[in-house]
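A short write-up of the structure that comes next.
Removed from the display is one protein chain of the complex; every other protein chain stays in position.
This part shows chain A:
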Amino acid sequence: MRQEIRICGFGGQGVITASVILGKAAAVYDNLIACQSQSYGPEARGGAARAEVIIDDKPIGCPGVHVADILIAMSLEAFTRYGRDVKPDGTIIIDPDLVATSDLPERAYPIPATRIAENLGNTVVANIVMLGAVTAITGVVSEEAIHASTVKSVPARFKELNERALAAGMAAGRELKGLGRG
């Protein structure tokens, strides 16, 4: 069941944080095997950020993602770079406000994570909205696990905001899934 997930965008969007929360959900709360890695430049913000999570029910050898089962792209640059490295039956989730391109495949799930986060009061939780969406669309981790991992990973005073972001992401994901996208 090896699932290779790539989350990418630009520095500061919480791409790496999202990958850590997803990996922790699988490894600690769903009792699966997970391996998370990231690549980033020396810049603190603004450069390209890419994180990878592999989830499996048996020990993980190669820790790198080559052709992803799931791609979450939160910038046009990230989609342009990694949009093709997805399996034919793989899942693509994008933020349509940030990935505005005519190249988008029909099967892509548009989740306006940044706009949803903004409506919740803080764009910083856009990454958590995406985690809610990917959970609802793919079931790669359980809803209980992603919730537990998120709550454990964020500062206590932002617990409620993150829970709302997660719920909003799940709702958006379920809605698209119900429409038969993908």
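Here is the rule we go by: a contact is a pair of C-beta atoms (placed from the backbone, for glycine too) under 8 Å apart; a residue touches a chain by one contact, two chains touch by 3 or more; residues count from 1.
Here is the rule we use: contacts and distances are computed from a predicted model.
As stated in its UniProt record, the chain not included in the shown complex is "2-oxoacid:acceptor oxidoreductase subunit alpha", which appears among "ABC transporter ATP-binding protein", "2-oxoacid:acceptor oxidoreductase subunit alpha", "Cytochrome c oxidase subunit 1" or "Cell shape-determining protein MreC". Summary of contacts with the chain left out: across A:Ala34, A:Ala49, A:Val154 or A:Leu176, the touching residue is A:Ala34. The chain not displayed touches chain A at residues 20, 23-24, 27-28, 33-42, 60-64, 66.
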